[in-house]
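Every protein chain except one is present and positioned as in the full complex.
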Amino acid sequence: MKMIVAYIRHEAFEPIRTELLALGFPSLSISEVKGSGRQKGITERYRGAELTNYLRPKVKLECVVASGDVQTIVDTILKHARTGAVGDGKVFVMPVEEAYRVRTGEAGEEILQAHPDAAATSAA
Amino acid sequence: MKMIVAYIRHEAFEPIRTELLALGFPSLSISEVKGSGRQKGITERYRGAELTNYLRPKVKLECVVASGDVQTIVDTILKHARTGAVGDGKVFVMPVEEAYRVRTGEAGEEILQAHPDAAATSAA
Amino acid sequence: MKMIVAYIRHEAFEPIRTELLALGFPSLSISEVKGSGRQKGITERYRGAELTNYLRPKVKLECVVASGDVQTIVDTILKHARTGAVGDGKVFVMPVEEAYRVRTGEAGEEILQAHPDAAATSAA
Amino acid sequence: MSRSLAVRVLALAALTALVLPTAAFAQDVPIEDQVADLTSRVDTTWVIVAAVLVMFMQAGFAFLEIGFVRGKNAGSVIAKILTNFSISSIGWWIAGFAIAFGGGAKIAGDSGFLFGYGDTINESFAQGLYGDTVNGPFSAFFFFQFVFCAVSLAIVWGTTLERIKFIVYPIYGLVFSMLIYPLIAHWIFGGGILSTVGNGVQDFAGSTVVHLTGATGALAALLLLGPRKGKYGPDGKPRAIPGHNMPLFGLGVLILWLGWFGFNPGSTLGTGDGRFAEVVIVTNLAAAAGVIGAAVTIYLKQGKLDVGMCGNGAIAALVAITAPSGYVEFWAAPIIGVVAGVLVVVCVLAIDKKLDDPVGALSAHGVAGIWGTLACGIFTSPRLAEFNAIGDAGLVYSGSFKQLGVQFVGVAAAFTAVFVLSYITFAIIKATVGLRVEDEMEEAGLDITERGMYGYPEQFIPEPELVGYGAFPASRPPVVTGHTPIPTTTEVPA
Amino acid sequence: MSRSLAVRVLALAALTALVLPTAAFAQDVPIEDQVADLTSRVDTTWVIVAAVLVMFMQAGFAFLEIGFVRGKNAGSVIAKILTNFSISSIGWWIAGFAIAFGGGAKIAGDSGFLFGYGDTINESFAQGLYGDTVNGPFSAFFFFQFVFCAVSLAIVWGTTLERIKFIVYPIYGLVFSMLIYPLIAHWIFGGGILSTVGNGVQDFAGSTVVHLTGATGALAALLLLGPRKGKYGPDGKPRAIPGHNMPLFGLGVLILWLGWFGFNPGSTLGTGDGRFAEVVIVTNLAAAAGVIGAAVTIYLKQGKLDVGMCGNGAIAALVAITAPSGYVEFWAAPIIGVVAGVLVVVCVLAIDKKLDDPVGALSAHGVAGIWGTLACGIFTSPRLAEFNAIGDAGLVYSGSFKQLGVQFVGVAAAFTAVFVLSYITFAIIKATVGLRVEDEMEEAGLDITERGMYGYPEQFIPEPELVGYGAFPASRPPVVTGHTPIPTTTEVPA
Partner (left out) sequence: MSRSLAVRVLALAALTALVLPTAAFAQDVPIEDQVADLTSRVDTTWVIVAAVLVMFMQAGFAFLEIGFVRGKNAGSVIAKILTNFSISSIGWWIAGFAIAFGGGAKIAGDSGFLFGYGDTINESFAQGLYGDTVNGPFSAFFFFQFVFCAVSLAIVWGTTLERIKFIVYPIYGLVFSMLIYPLIAHWIFGGGILSTVGNGVQDFAGSTVVHLTGATGALAALLLLGPRKGKYGPDGKPRAIPGHNMPLFGLGVLILWLGWFGFNPGSTLGTGDGRFAEVVIVTNLAAAAGVIGAAVTIYLKQGKLDVGMCGNGAIAALVAITAPSGYVEFWAAPIIGVVAGVLVVVCVLAIDKKLDDPVGALSAHGVAGIWGTLACGIFTSPRLAEFNAIGDAGLVYSGSFKQLGVQFVGVAAAFTAVFVLSYITFAIIKATVGLRVEDEMEEAGLDITERGMYGYPEQFIPEPELVGYGAFPASRPPVVTGHTPIPTTTEVPA
């Protein structure tokens, strides 16, 4: 199992979520982060003084999937998150050793999200 | 060392924190995330229009412990976070290679939280 | 590649960011977390009742770097985040298996941030 | 001058007077009548200004409550205040005014329903003052009395926040504005039964009629409703459920304080002798002392200066001075206020142990309302008892407990009547449409569940990054749309 | 008494009267003139109080809009409201008043530019009332009419939020306050052309003059501006763009409701017969019915009680009752209000399908303004048509459609004139300085891009932890500074 961690633009999230859902990966988590990278900071002005905020709001997306599904997820993210401009973000893949579903207590890769056929089923 | 990452309901957190503390694991971090999973979205209405929020607020709990303590932590989380309903969340275990305590600069597994006896001591 | 995850005080962040930038590591992400550790909680009072908040706001810093750069980053964090008081936080190092730059789709360690010479260049 | 230029000339004729001092109009009317008319206009102006200030207290109550509730219930307070003010506007017009001021019977008035210009009002207190025909000044009286009713109704809901069903508001609101409040107002303000006890119960602007009535309704509601989930632990110990916004709470308190300068001084119902200016000072001194009393008390009790308690101190003192404001001299005001300030802190802490009253309405309006009403029996000065021609001097002047006894009767009667009527009303509501939202709705908050939207609607919408602003090359490829596209289907496949 | 003690004695002389009833001053002036003077003073007092209440409606509009915009544009609303109110203050003084009330010509007045004390105003409606010289009471009239102009201008921007360039405000604001609004005001209020249609168009306080005018400007702006990015999907379907703060929206509504007690009753321009108090009741009954109408309608339509719609219902009903408030009896007010409340909900939902009006200005001020103006043709009572000496009784009394026809002419003329003038003005602005910010600025929000700072400036600044408070040993080494040091360079190396 792997956790895919992506730092992306806010606008990119909704298309990614939609496609992942269609592909049978409904499960993921996001949070608000502030990132520093190659992107320039924002210059703010307050009562005559300037202050620069080097940190730009980004969305951090976390999604744990079976190792075999990693590339699908990464590709989906790359596809929708790219504008070609600085600040598009990065995607990292990290190892996960075990997974549990809280509701049932089950463990193992099976508890991860349904595969495409599940999505098809659910569409019914 | 492992990092246990759990996405859980807000209500579950306080009992987990309390029991972990009693077990000698006071150290952990939480953050607010929004998760998508099997849970239904929330339908909001605004001036006649409907909009659906597929993301539900969850708490993400992170706790780094010695490898031998992982099961204790996971069990505690599973015990308190379960309601049996969809949306209870997931727990993941990820490898950690090194750890440092900032205050002292020490490194290694010893810097992780005290074991039960420490809790006992502190109760005095 | 490794992800360095640090839970630190808010005040520590800006000096760290500045020095990392000078060292050629502009890229990182932060988020707000609430942490429990050895630090005491805050006692709040509301209409006569006391309530204790065991969780203290911390900054979580995440920075993915090539394995060879880990020590530089960790040292920089340790240097600026230390006040010597309880609550200074912890730094963890976690393995990362793959990395992608969204803007270009490139993968691999090269996509990580520029090395010191890049910083020098940029100063021109 | 074409006919169209004559437009409003009549309505504005008065303004011409300065310029054309001997205007035809002025010549026709005897000077005494002109002065009498003008006196009525001045009094009407003051009463309307005061009424408008009191109307704005609705915003005061709204923001006091918004500050004290959790963010998930903040938007609902707005829907609530608009609905209640509206329902009671209509209810007061249909029947409330008639019962309160539409005749001199002991229990209730019986004319003035669906109040209209030119209507005849039955022989009554009001008739004695305004004649028996509805006109402009009479309208000012109607509106001033209405905003009092609306304040009283606003107080009721303080104990019920964050869990009551919305449908309860219009139902109880109608009963309250058409029956419950008008009865009490009739008994004390409208020449009814309590104005015949002794030489009359002294309640200048309504510590009992308005505030205790509201707080008593609040108590009845609370007893049937129960505490918010999580307020009391399994051990029965109270837990703090902090509100979400002290600045907006403060806005509420300051607006209420402002409104009270209409509430009490407006209750002179005119400008005679400039009495209303004295009432302003009395009101302000009491409120000031209330803040100080509450601040010192809470500081001594817990070593911190709780913002909410300072505000509660102001409100409690304002409530307490409401009844005596037209009866006491300046010196008594700070005393009445400081006692109210201390009382409200002590009572909020005590009541919280058993009853879940998120804003402290029982203490600030109930206990302080009782204290204020009784305070007349202690501090009323002989000159003002006489001036108002109601009741007698208080204990410190007369050495007699008589007026205190009368005041006590007033409090007890009003409390009993309101409690019984309200309890019955709420019990019927509970048995039929229900009083309380389901547990899940309470947990999720009334905003999203009953209003369909959070009070801070954006809060769970991921906000677009500050794209482009100085951060993109000029050649940046066009991005699809500004906002995260919002899908139109509703269900996530399980 | 030294000369310095004489200070203000003159200005205050009136106050002495009570104490020295036969003061020299009083003896010199004939009692009729004293009464005439005093009448003028009373009327001036009421007009100023009413004007001040109307001025505060600026805060009402600001917060209604703040609540309905996204957080990234909240601060800009403040800059906008201050700028617009200021620009129109100056514009009205330079030329607006003169055109509206500076003479009796059919199209526009022609005196009173740069209005000053002692100036002579040309023969006109105003002169008929106040003489031809500017003085104190005349000043009250000037200011009262100004705040109406400012309200009308505030309405314009409701449709343009979150994307219009700031520079548009002062430009259009000047044209509006110096030309567009004054023309309409002249035609209907100032003795101009529309006051000669039939027996005159009835618009007591400006459903058409103020509200429809504002909403028509808003429509012109919107047509040239287009919707916010992301409002309509690729399929043309509207999407919700939720605002960010319902409590502040509610504050806006409550302040507007308050202000309307100056708006309508103040339009009596005096206190004669206490008429203004009747107008207060009419206004309030309509507003109350509007809330109820809107709440029930939206509840039936979507099963949830939308907070914003309750507020819109209040505003729409207040707008609708504005024209009839001086012409109708109490019983008609709730009818006019409830229709407005239903209308606003239906229209907001319908208009949203094609036009992006974030606050519902087209419905609440435009549609409701038209309904209110026409309602005079239906409900005006004979006594009040006569009292105001404008127009005739409405359909339900007279059985005749005549006044309804007159009202229709008024609405059509005002709408056409304002639309044409505004469209031209906005088109010129669009062709020159531009009407709309760049896409990137719209996405990032006007606060950071045009104001240079977020409306909630702290929101993206990492806040220091609660260091030290009880958490550090006393021997804690000194930390450098309190706040995260803010570097002074601007660029991050690429």
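Letters A, B, C, D and E name the chains as they come in the text, with residue numbers starting at 1 for each one.
Assume a residue touches a chain if its C-beta (ideal position, glycine included) is under 8 Å from a C-beta of that chain, and two chains touch if they have at least 3 such contacts.
Remember, it's a predicted structure, so these values are computed and weren't measured experimentally.
Q: Of the residues listed, D:Gly206, D:Gly270, D:Pro324 or D:Gly410, which one is in contact with the missing chain?
A: Answer from the full complex: D:Gly270 touches the omitted chain.
Q: Which residues does subunit C use to touch the chain missing from this display?
A: Counting over the whole complex, subunit C touches the hidden chain at residues 34, 36-46, 50-55, 57, 86.
Q: Given the full complex, what residues of subunit E touch the hidden partner chain?
A: Residues touching the hidden chain, for subunit E, are 1-23, 26, 31, 34-35, 38, 40-42, 44-45, 47-49, 51-52, 55-56, 58-59, 62-63, 66, 74-79, 81-83, 85-87, 89-90, 93, 114-117, 135-140, 142-143, 146, 166, 245, 248, 251, 274, 447, 450-459, 461, 463-464, 466-469, 472, 481-486, 488.
Q: For subunit A, which residues lie in contact with the unshown chain of the complex?
A: Missing-chain contacts on subunit A: residues 44-51.
Here is the rule we go by: only the chains that are shown with their structure count from here on.
Q: I need the common contact partners of subunit A and subunit D, sorted by label.
A: B, C, E
Q: Could you label the subunit B-subunit C interface same or different, taking same to mean over half of its residue numbers are used by both chains?
A: different
Q: So the centre of each chain is just the mean of its C-alpha atoms; given that, what is the distance between subunit A and subunit E in Å?
A: The separation of the two C-alpha centroids amounts to 47 Å.
Q: Any idea how many Å lie between the Cα centroids of subunit D and subunit E?
A: 27
Q: Between subunit B and subunit E, what is the gap in Å from one C-alpha centre to the other?
A: It comes to 53 Å between the two C-alpha centres.
Q: For subunit B, give me the residues that contact two or more of the other chains.
A: As it turns out, subunit B has residues touching two or more other chains at 31, 34, 36, 38, 44-46, 50-51, 54-55, 86, 94-95.
Q: Would you mind listing the residues of subunit D that make contact with two or more other chains?
A: 452-454, 457, 461-464, 466-467, 469, 472, 481, 484-488, 492, 494
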